[in-house]
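Here is the structure we will look at.
In this view, the complex is presented without one of its protein chains, the others remaining in place.
For clarity, chains are labelled A and B in written order, and residue numbers in each chain start from 1.
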Amino acid sequence: MSVAPPGPRPAVSSARALRMAAPIAVALALVPLVLPPYSSILLAYGLVMAIGALGFNLLLGYTGLLSFGHSAYFGVGAYAVALMVKYLKVTSMELFLVGAIVASIMITALFGVVCVRYTTIFFGILTLALSQVLWSLAFKFFWVTGGTDGLRVPTPSLFGGLVTGAGDKITFMSHAYYYYVLIMFCLCVALMWVIVNSPFGMALQAIRDNETRARFVGVRIWPYRWVAFLVSGVFTGLAGALWVPLNGLTTPDIMHWTFSGEIVFMTVLGGFRSFAGPIVGAVVFNYLKTYAVGYTVYWQLLLGVVLVALVLSLPTGIVGTAGRLLARFQGRS
Amino acid sequence: MSLLVTKDLVKWFGETHAVDHVNFTVKESEVLALIGSNGAGKTTLVNLISGLFRPDEGQIIFRDADVTHQSVHGRIKAGIARSFQLVNLFDQLTALDNVALTIFSRESKIANLVTLAASDSAVWDEAHQILKLFGLEPKARMLAGGVSQGERKLLDVAVAYALRPKLLFLDEPTSGVSTREKAPIMDTVTSVVRSTGISAAIIEHDMDVVFNYSDRIVAMHQGAILADGTPDEIRRNETVTTTLIGTTETR
Partner (left out) sequence: MDVVLIHVLNSLLYASVLFLIAGGLSLIYGVMRIVNLAHGNLYAFGAFVTAWAVGIVAAGASVPVWLALLPAGALAAAILGAILEPTLLRPFYKRAEEYQLLCTFGLLMILEDVLRFIWGPYPLSASALFESFGSLSVGESIYPTYNFLVIGVGAAAAIFLWAFIYRTKFGVVLRATSQNMRMASALGVNVNRVYVEAFTLGCFMAGLGGAIIVPSQSAVLGMGVDALVLAFIVVVIGGLGSLEGALVGALIVGIVREVGITWFAEIELAVLYLIAALVLLVRPAGLFGRP
């Protein structure tokens, strides 16, 4: 029998979450000061992916919809930035983020109208198919998108031009840009926390648990799913926009559905039943993939084995399993 | 004074009349029992009135307004709520959340995604009160999927009640629980309904429950209304006793 955590509900729970999150945020802020630049750049990648996975999990964990097309929104964010550089000569990171948000709102609003009518495997296949439309466009319209060569994105200027990337790129990425990503990460986590704990977030969980009953307590299913789809896509689009200066280049690969599979992978790795699951999963996956790719050409095999073993033995992911172990430990002492 | 009137309501399932020209009324502040053997059309009638299905013919008038073509959402706003025969809850939310969500929905607050739900203390207070009314307060923080069957049946009714309806349809509120638990459930449900002056229409198979707790009984058979009267009238009605009660008791 499952029992919700004791104690008066969410008011304190949010405060408790803040108390748990604050030391982690401080630790993350210390990383560039104590670890070599490479570590903080790698961690920045992980935090960016965490924002994307957090967005993805609003659909999977909270609304009960498994999207196999979130690479599209990540790609839309990344390409929005790249195209702003190419055609508008923009260098301001803030404008990039605004552009990415606008672009991902437009695409998710459109895709969402089609997708939210379906659930289960049909939702999955439809999101996959639509993301492949964008992928094939990015791939074929090479005079706009650079085709397989992709588009380069130079170092942006941050905070309305207060911080620029003049000087050493490594230093910029591992310090100024790392902190920029960290701030965005904290903002996104806080915002997502509010969303999933808002009345709207409760309505999404109600839809996930029981669509018919949700209708009969007055929740209109499609509009709510559509908004969830929109919010989810915008978070992932934002992640794409933050990722592209870090990577310096965007190629159609990030739009391909196998990248969507990676987003699903990292979320399940961390555990899609918990708020922190996708964050932990994204950071861990990023290390896992980086080392696997560096270690062997057969990194896909390695990750595939990890994934299969994971779903077979740890279906609640890292966070869920850690929570269970902690509960057992506390129960014993 | 009629709260709800259906006029010649018809629903086909393939070749059969699931609901055959039914003129069904519910008065204000009454507890009505809807009886009939399996397949008599009781649940289909409730599904038509609550908006799960669209009728093929006929009209549904609720508080003098035609709601025949209203959405489920519109009917809830108008004041029609229902529970389900097979318990239909949000199993991964707590009992308290199940009720609170319903209140947020009733108050049109669920579109709000930038405020913590916890900050709206009026809603949580009311949710606690409703759980108390149904004797579920001790289970407030348990997941709805983790409480006993009898508690789930009550919670299902509590969720529908939290919509503050004028008319509450309860589809077999005591099915699937032990005989011992039936009376307490019905005591709780009918006392809540009577104390607030709303109407309830209860689909029920157990004749003891039906005769003990209802003001009026409507008997259905093969999609049509067979009889309509007080418990005493129905008890004396030979058509009902031979076609329905006999079959129900041997069920």
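One rule holds in what follows: contacts are C-beta pairs under 8 Å (C-beta built on N, C-alpha and C of every residue); 3 or more make two chains touch, one makes a residue touch a chain.
No experiment lies behind these values; they were computed from the predicted model shown.
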For this session: Could you list, sorted by label, every displayed chain in contact with the chain left out?
Result: A
Seminar exercise, completed: Of A:76, A:107 or A:126, the residue touching the omitted chain is A:126
Seminar exercise, completed: Missing-chain contact among A:137, A:163 or A:191 belongs to A:137
Exercise. Which parts of chain A are in contact with the chain that was left out?
Worked result: 60, 66, 68, 114, 117-118, 120-122, 124-126, 128-130, 132-133, 136-137, 140-141, 257-258, 261, 264-265, 268, 272, 297-301, 303-308, 311-312, 315
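Keep in mind that, in the parts below, only the chains that are shown with their structure count from here on.
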Seminar exercise, completed: So, in the complex, the side of chain A touching chain B is made of residues 1-6, 9-11, 13-14, 194-195, 197-203, 205-206, 208-210, 212-220, 224, 227, 231
Problem set entry | Sites on chain B touched by chain A in the complex | 50, 52, 72-73, 76-77, 81-82, 84, 88-94, 96-97, 100-102, 104-106, 109-120, 124, 141-143, 145-146, 159-160, 162-163
